[in-house]
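Yeah, one chain of the complex is gone here, protein chain that is, but the others are all in their spots.
Moving on to chain A:
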Amino acid sequence: MNGFSLSRWLGIIVKEFIQLRRDRLTFGMIIGIPLLQLMLFGFAINTDPKHLPTAVVMHDTGPFSRAWVAAMENSDYFRIVGSVRADAEATELLARGAVQFVVTFPRDFNRDLVRGLKPQLLVEADATDPVAAGGAISVLNKLGRSVFAPDLPGAMRTPGADPQLIDLRVHRRYNPENRTAYNIVPGLLGVILTMTMVLMTGLAMTRERERGTFENLLSTPATAFEVMTGKIVPYILIGLIQVTLVLLAARWIFEVPMLGSLWLLYALVLLFICANLTLGITFSSIARNQLQAMQLTFFFFLPSILLSGFMFPFRGMPEWAQAIGNLLPLTHFLIMVRGVMLKGVGLDMLWGQIWPIGAFILAVLAVGIKTFRRTMD
């Protein structure tokens, strides 16, 4: 049997370190990924989001209405972003995802309150993500009569009076049963596409280069455009199959509603697939081998699932994290998919999410073409 040689053993360790140092991308990832995780998990993620955007429909602007609104803001959970007149307008804000809550004060709210008629106060919550709305809703229930106390007439302040002054109605819109699957399953659509589309295209191109077959391809009259698009199309088809599988599972296993247009959903999926494929191709022209392509994919995938609102409420994150999240196509795709499936919104309400994805494609494409040209020569 061979004895253990310390110098041999050290030789292997030293060689490993040298190689690690040469592979700058891997080295960067080893340092970068823990830092990224630390920042994301440590600072960005917050499962109890506050300052949620709220719209108010004031059919009665009396002192009790104002007191209630002030109390909501003081709770830190709500941020009043505007006051609208019509109920329809408020519903649209909710559907577009511009606000998380709509509070409606009915006509004669103040008068009925003083008379002890327990007027209805309607709070509509966008419950597509049950976690995001949960904390705020529980706070609402605690805002009790104390809010109105200073303005109440003497008779109603006596200890024996009915503690319930209003009839608080909370409607969990789009997901009345508070089912997490409603949120997760449409979200998975985006996550699965991000993972496979970026990775598969990244690998497809680097594999050719790693094996030397790329040179053969280049020596034929095939153009760069033919090569690129020809290599992409199979993955578009694979992506569509994945989407169909998830949608079938959503319908028959998880019973997630599909309120909007299926065609619209597929059109949005195609746009999203495009964004990911462009990124994959760009990664493949940056990466020198398949391992690096995989690392780059991981480096992109991590913030995508953490900062897009897939795993944790988007509105719970600090502004810098939201800014990063807004650059990611997944963030916008999630809003669109949930919008179409759970809220039944149409194309007219989605432009705000479509253009950032379009901008992402153009920006990444510019980088991709630049690096691709360089690798050809």
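For this structure, a couple of remarks:
One rule holds in what follows: a residue touches a chain if its C-beta (ideal position, glycine included) is under 8 Å from a C-beta of that chain, and two chains touch if they have at least 3 such contacts; residues count from 1.
By definition in this document, contacts and distances are computed from a predicted model.
Selecting from "Thiol-disulfide oxidoreductase", "ABC transporter ATP-binding protein", "Beta-ketoacyl synthase" or "Heme exporter protein B", the unshown chain of this assembly corresponds to "ABC transporter ATP-binding protein" (UniProt protein name).
In the complete complex, the residue from A:Thr213, A:Thr229, A:Thr244 or A:Asn326 that touches the missing chain is A:Thr213. Contact between chain A and the unshown chain involves residues 211-213, 215-223, 377.
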